[in-house]
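One structure is given here, and the rest of the page talks about it.
Missing here is one protein chain; the remaining ones are kept as they sit in the complex.
Take a look at chain A:
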Amino acid sequence: MMSSSNPNRLNASVRPGRIDRTRTIHATVDGRAVPGRPGDTLASAMLAGGDIEVGPSIQRGRPRGVFSADCTEPNALVQRLDGDCPEPMLPATEIELQDGLRVETLSGVGWLSEQRDTAGYDKKFVHSDVVVVGAGPAGIAASLAAARGGARVMLVDQHRELGGMLLDGQAHIAGHPATEWIGRAARELAENEQVRVLTRATALGCYDHNYLLIAERRADHPDAPPSPTIRQRLWHVRAKQVVLATGAHERPLVFADNDRPGVMLASAVRSYLNRHAVLPGREAVVFTTSDSAYSTALDLLGTGARVPAIVDTRPEPPTRLVEQVRAAGAHVVTSAAVVATGGEHRVSGVRVRGIDGNGSLTEWSAEFPCDLLAVCGGWNPAVQLFAQSGGAVRWDPVVAGFVPSGAGGRSARVVGAARGTYDLAGCLAQGFASGAEAATLSGFRTAPPPVPQVDGDRQASRPRPVWLVPDESRSPEECTEHFVDQQRDATVADIHHALGTGMRSVQHVKRYTTISTGLEQGKSSGVNAVGVLADALSAGSPGEVGTTTFRPPYTPVPLALFAGRTTGRLYDPVRTTPMHRQHVEAGAVFEDVGQWKRPRYYPRGNEDMHAAVLRECSAARTGVAVQDVSTLGRIEIVGSDAPEFLDRIYTNGFAKLAVGKARYGMMCGADGMVLDDGVSMRLAEDRYLMSTTTGGAAKVLDWLEEWLQTEWPELDVYCTSVTEQWAAVAVVGPDSRTVVGRLAPDLDVSAESFGFMRFHETVLVGGIPARISRVSFSGELAFEVNVARWYGQALWEATMTAGSDLDITPYGTEAMHVLRAEKGFVIVGQDTDGTVTPVDLGMDWAVSKHKDFIGKRSLSRPDLVRQDRVQLVGLLPTDTTTLLPEGAHLVEPDVSRRPPVPMAGHVTSSYHSAALERTFALGLISGGRQRIGEVLCAPVGGRDVEVEITSPVFYDPEGARRDGPEQG
């Protein structure tokens, strides 16, 4: 009957199984070869070879065995070692056997490896009319019905082939084996191009508004290409209708030593027999509370195993089942329960006692030898996805399980075993009806197909759940070998211990005992814990206790899958300007500003940053320098209410700004604190071009849209981000007029014709259309030349050429920072921190007294007019070479240094200045403007740096340099 290398493999004539017998493949478990067939799981291959024992348990080191055939597996957890990166905590029941598969067994704890995961993960975003989760009979039926109606259907199932529980059994549909019906359905679905069938795909999450998350395994199985580019794919699916046909999970039974290797779920035994042609034991006792395990007994008997007894908790199991097994050569013990198991590393026998109507043990007892104990404590409908999205569940005493309450709960329809319907005809009928209904509701009117004739399948009779088989000698409080959660080594005694503390809630008990916190997340342990709890609390039913919360993901998935391609280079898009290559060639060192890469400085030879910045600053103050300012945010604001809108947004007025002119503007939050700043130009009566800080561009656009969309929808204003439509350079320094004059030969760049804060449109050498403005962030004569993005490189080249004889010097953000600080110009986000008002910055001139604007009311609150608020000041270290660290705090020289030390303020910006030939800083100091000339201390690195408070304008306070040298 058995083949020799796989002693437990059944001959094909007995059970063909869904395996490929033409090939033998090998895995390695803890260094030992495990042969098997394509179609095996790691667990089925191990069982075929006679191995049932796996790693010992996590806390107590008890021997444990393969217990299930699905994702609820508590014991057979392995660390996968083959492939590019070890992966922890995979259930052997879920790993498809492959040549080269190499694992080590675990005891409930995995490990992470230093090896980098180089596999590919990606995501796909799709829409669908009807998504059906689960390809058992109900799900297949639903898909067929919806697809026949013409809907775009997606059918997903976690296994490699369609069929679900049908593959575990021997059912017939329309007179033929169910597998034929499945095959026909699969073909029909495959041929319909509106249908997408995803196998090896697990629906992880069901979110609000029919949003589903599905993990597809594209590698690590025998059908995968040798080196797939994408290992796993995360599907984001927005569906019009969702049908959940997620099946049910069999419950274990709780009795003494119920964790012994060889104790196995009855459905798992059946699955191994029928799917994998593996007989996990030769002598099997079946212990059940409901009908379904009779099929296990019959299948066992049919494959030549001995079944010494079927132990049923019920006094009167259905006669037809009892007779069927009797005819097959086994007998049923009713009103009985397994109270203990014998054996060490494998069950060797069971002790059975009678159990009366109250659940107490009777005097009757018997012992049966066995090497397998198939247990069925009933079934838990897989309501996880349904409940995740907010669906409520209720206890159904007839099916003895938590089922979706109400018709469909949220919008998901739940059908088949997932709602407690266990007979095949019922599953098919519900599937067809729900598929047709889902299609109809998504716009494809259709009627359900007729339900085919189904054999050998009856409405199940009522189960009799027993949450705890009483111990022969110990009280429930002492039931320390009665496992409710094998993975967490948690027992009935633990639950009672929790109750002893005063806990009553299932949530407390879960947390206290850690039951249901393992990989199965309560799929098999949860309801048993609730049942034990209900008994202990003398609650009327488990429904009074309730469940813990169901949360995504349905089964665990690697974090890398959620990251998808959002790693490494693609973690966040790198934005570069069109001149980026030229900066690279010029040897720039870059800085991240928002998503942008901006040149920080351009070292020449072996200059360090300090030397390069001094040189770049000198060029700007004495000759000509150029900076790429393409990264500044630009928002075009258009509409008849644009002037009014800007007046409300900016603290200063923009409605009266003349066309052709530009103005510096400041904006505040509703709290009156500085939010962003920039220069905006008025291009036409109804059109402005706003500029924002580089890092603030997106935030400002959001801000504008928030006001427009939620507060002022009546305004006729449209905002468009045009940052990427423009490339721009700032040409700065006394020689900038010459350079811009050469660049724009048609433009009169003289001080008289081209005033400060004006802009002109012109054509540059080479025929490039440009808009040139006179704005300055350095105090020097400066021009900003804007061109269409695609002329960026040409603009840079032309500018460098136009200034080549003047030693035009590219400068980076660092020099820009120094130049503006010398003038006391602030950088929002550096010299401000969300707690600073324009008035604190000494910029009262930019705060209109005549109009309303966002933040205005806040600015008059008592705390915002305090005299001792921090104010922007200059700071000069007494020692002209000492550079104050940015962020350093300042204290009064004579103050005690015992913490907490009162702080007067802090350094916001600090630099070496070429122009001043010394170090200097800006800071925010309490009442600072009244304290000019006073000395404070900055305690840094264990010593004090003495600094004098000064005006924040260090350079050219008269503004004489703004218009450049006198023209002669």
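Criterion: a contact is a pair of C-beta atoms (placed from the backbone, for glycine too) under 8 Å apart; a residue touches a chain by one contact, two chains touch by 3 or more; residues count from 1.
What we mean here is this: contacts and distances are computed from a predicted model.
Engineer: Given the choices "NADH-quinone oxidoreductase subunit NuoE", "SoxAX cytochrome complex subunit A", "Nitrogen fixation NifU-like protein" or "Sarcosine oxidase subunit beta", state the protein name listed in UniProt for the chain not shown.
Structural biologist: "Sarcosine oxidase subunit beta"
Engineer: Looking at A:R217, A:R353, A:R488 or A:R634, which residue reaches the missing chain?
Structural biologist: Residue touching the absent chain, from the options given: A:R488.
Engineer: Among A:A203, A:L519, A:L632 or A:L743, single out the residue that touches the unshown chain.
Structural biologist: Looking across A:A203, A:L519, A:L632 or A:L743, the contact with the absent chain belongs to A:L519.
Engineer: Among the options A:V14, A:M89, A:L361 or A:A698, which residue touches the chain absent from this view?
Structural biologist: A:M89
Engineer: Taking the entire complex into account, which one of A:L373, A:V557 or A:A642 touches the absent chain?
Structural biologist: Answer from the full complex: A:V557 touches the omitted chain.
Engineer: Which residue among A:D863, A:D894, A:E917 or A:E958 touches the omitted chain?
Structural biologist: A:D863
Engineer: Which parts of chain A are in contact with the chain that was left out?
Structural biologist: 58-60, 85-89, 108-114, 116-117, 205, 207-208, 211, 213, 236, 388-390, 480, 485, 488-491, 493-494, 497, 500-505, 507-508, 511-515, 518-519, 521, 549, 551-553, 556-560, 562-564, 566-569, 571-572, 574, 591-593, 670-673, 695, 829-830, 833-835, 858, 861-864, 885-889, 891, 899-901, 903, 906, 908, 939-940
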